[in-house]
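Left out: one protein chain. Kept in place: all the others.
Order of writing sets the labels: A, B and C. Residues in every chain begin at 1.
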């Protein structure tokens, strides 16, 4: 879907950088080198991940080799991959930081503590984007306030549902609690809705399959206003069926 | 804040019914008869609750006596109060159902199972509103799909962050994953942001206090289209500082 | 291991009934008809289960057909199988009740509520055994006290570690928080210790395999003292390497 919608969006918005959360790229859970390569070939500048990062074993060495893909910085330092990356385009550098919430999710250390060290790795970048992959809104909102004025944007991921609270915070940091997902809005967090309903009604295990009903691309577009400051943030919610919607 | 903004909204939208989730009415956590009475005096037709329902002991008998306030139906039958209510205005009846998610929250039974019995209690109503108070989006989205075509609206609460996924589902049910909160957008889920940040950075206990920075009223306006069907759903996000924003 | 140790134990203790928790019978997780049949062939009178009950799909119809195997009563009524059974030997009836904790485990309703109805199904039995499969000790201890005087024995399972608190409570109910497991004491909850350690030190996913180091049979022997009363409870901790230990 990204393949179909990204070129048009790129033309329309002319972004300097495109960053994608890819933790559900492989059939709804995790990512493999195949999907990562496809995303990079589409011109994606950096890929962030989340709690399903290590689901597929093939991605482990890839995370070590490919600098444009990051997993949460506050995972253990011994886990494959890194939590920050710096990409460059047209003479501008973008530092990308990936963090994981620690409430109802496994992380090596608290995100609001670990982020201090993460930011030092990208401190000199022209712009900084932080992807906070977390379950509860409190961790995301608090991180947004904590980083307000220090980074260009804090965007949340993981719930698969876009929030309506995007804005530039008073200190100049663009913020949204969740960008949503690029996937089937006709499912439940991207999987077939009939399966989710059945599992919740019966408590019986089931193998989930990705839904293909009503695919959408979801994200945000952040405009910068000088070093590590946002001028504006716009929500992108685009149906694959009606790209111009 | 509701006191200041509700009259204007009422004039503007002329709703048949106003339903408010009141679980954070008492200084950010729970509700007491004082707040409930105030809400009802403002002309609120029904009050729904959530995981903080029983925080204040004074509300326990109130829940038994006052039919216009409901707590999650899938709590234990022995807990005070009821999970559905029927209110009437201008010859129209509205059934209100309150449910709790069971993931990361304590409930007596799974919401997608319990809802069947809850709906029977309001089956004959002209319109039905379901407030699903839940942490994870999957439970809310799945309930929306499960009830699509059976009720007028499924609205989520609890995360305090409004979502951008409101729409009328194909079967005619208005849906939103979270209406957000009526409270301080300058805080973290309504509490002082400095306290939330401090707790997350230090892991030390702290008594939270409600924030007063940047108060907003958040909700949705649902238009009906015949019995138990929605024609449209609009998001209401209104700053107390600039009511016309 | 049960195969090797049970005959000797049976000779030594001459129990009227043998009840086994079988939720880890199939290679450490869950159970299939093969293991259940083997247990029943060994003369086991009843099999109880727990959170891994439905892991293997082959057991689903088996649970419906075979009355001597039970899964937690406070699972959903729509889930395969039943939560109580009555077995008979030498003119004596034994009611067996299986329950699941609800803290950190998925259950359809709270065990201390559901148990009332479960007990009604076995009320007329000469003896009653309750297997409480739970994570936290508080749920097990509280159930023991709640049922003290109402059943012959409340025995806990799930943690795989035997507790040293077995005794007959004042009301006449034999109690232990956890019977432990029949499995490799040289592992971690029955699985290879190297794998557990690696997962906890690296946070990387791994497929666990059952340990074969230092197998033990663990359980309790309860002597009755009239209807639904215990005279004594003894702990059975027997190494497979040294059966007479």
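Assume a residue touches a chain if its C-beta (ideal position, glycine included) is under 8 Å from a C-beta of that chain, and two chains touch if they have at least 3 such contacts.
Bear in mind that the values here come from a model prediction, so they are computed numbers and not experimental data.
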- Identify the residue among C:1, C:189 or C:225 that touches the chain left out of the display. C:189
- Candidate in contact with the missing chain, chosen from A:15, A:80, A:108 or A:210: A:108
- Of C:5, C:63, C:122 or C:141, which sits in contact with the chain we cannot see? C:141
- Touching residues (missing chain, whole complex) on chain C: 104, 110-113, 135-139, 141-142, 145-146, 159-165, 177-178, 180, 185, 188-189, 193, 196-197, 200-201, 203, 235, 237
- Residues from chain A at the interface with the omitted partner, ascending: 76, 78, 108-110, 113
- Residue positions on chain B contacting the omitted chain are 54-55, 75-76, 78-80, 106, 108, 201-205
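In the analysis below, only the chains that are shown with their structure count from here on.
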- In contact with chain B and chain C alike are the chains A
- chain B and chain A are one sequence twice: same or different residues at the contact, by the over-half rule? same
- Item | chain A and chain C: spacing of chain centres that average the CA atoms, whole Å | 44
- Message: So the centre of each chain is just the mean of its C-alpha atoms; given that, what is the distance between chain A and chain B in Å?
- Response: 29
- Message: Touching at least two other chains at once: which residues of chain A meet that condition?
- Response: 201, 203
